[in-house]
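Removed: one protein chain of the complex. Kept in place: all other protein chains.
Moving on to chain A:
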């Protein structure tokens, strides 16, 4: 609230604090007896009347649907690991129609590029503006030293642009180009992570949500997949790489949901296969790959983890990915940036910041309290609650 709100849907914590605020306002405005004031829990029946802000989530929902969502997904990994095919499979589009693949000689002098494809997808009235950030050339050269630099630079640039926009005067139509998720493709041909994989993930794990994937998983038999996943998980721990963690599901969720959530966590990193060609299998038309020895079905959970990835990315965790990007990665960047600026200010003894820091209007006690609470990184809910109690005791 102190920051002027997130550009898209409000996170749950803020919703709760809105509800508490409403209750407080209600109580302050309605006449009460002393006794009732000192026993906040004992409201008379007529005061428990339905106010109506329980419809707030629906209102938010309607507004968001009208506004549409946006999501920026980055794909990274050596060329030839099926990244484009997987993206096409996930979103059932063909984003790479006009792509020209370079041959080996052309690639000798190629540097890592950043290529963006944007597509608007609509499903049941909900609009999604999807941006795919591709990184052709990554890991292909003979000498790949620091080949991730163009990628980290790109991510930082998006953060910087957002920071400027947020601190600017007109904040109505801020465009959020921050990268919400990075799918990192690990080769199935290795025995685990390669040096370039480790270095890439370490350079990016504090800037973006990394979701590691085992690419082209149909070249591995089930026991090999198990071993490889174990190996990768071990190495991720060993090297201290912070990949995206699925949030814990609430204790009041039903058992089926919890079971799904457990399976999801245990399957990471997902072993995926992509395909946009339809083949005939067991009398049904499915998306898959036709081999002389059998048909691999992309959407068959016994064949690969494509369905898990799709569900996680689109159906259950898209919002959390955006939240973590906003609340963790972007905040880290912002804090670093401000720290650098203030240290520069004290060093140079002049006010010289690239971003205009506008003086805030003199805050009233309420806003001040909220700002203080935000600064101390206290959760809005508990802060409001403690504030309520404070006011109570004062009265």
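As a working rule, a residue touches a chain if its C-beta (ideal position, glycine included) is under 8 Å from a C-beta of that chain, and two chains touch if they have at least 3 such contacts; residues count from 1.
By definition in this document, contacts and distances are computed from a predicted model.
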>> Can you match the unshown chain of the complex to its UniProt protein name from these: "Histidine-containing phosphotransfer protein", "T-complex protein 1 subunit epsilon", "Carboxylesterase protein" or "Neuronal-specific septin-3"?
In response: "Neuronal-specific septin-3"
> Any idea which of A:272, A:296 or A:324 touches the chain not displayed?
Replying inline: A:296
> Considering the entire assembly, which residues of chain A contact the chain that has been omitted?
Replying inline: 78-81, 101-105, 107-108, 140-145, 147, 187-191, 194-196, 199, 216, 218-219, 221-222, 231, 289-297, 302-303
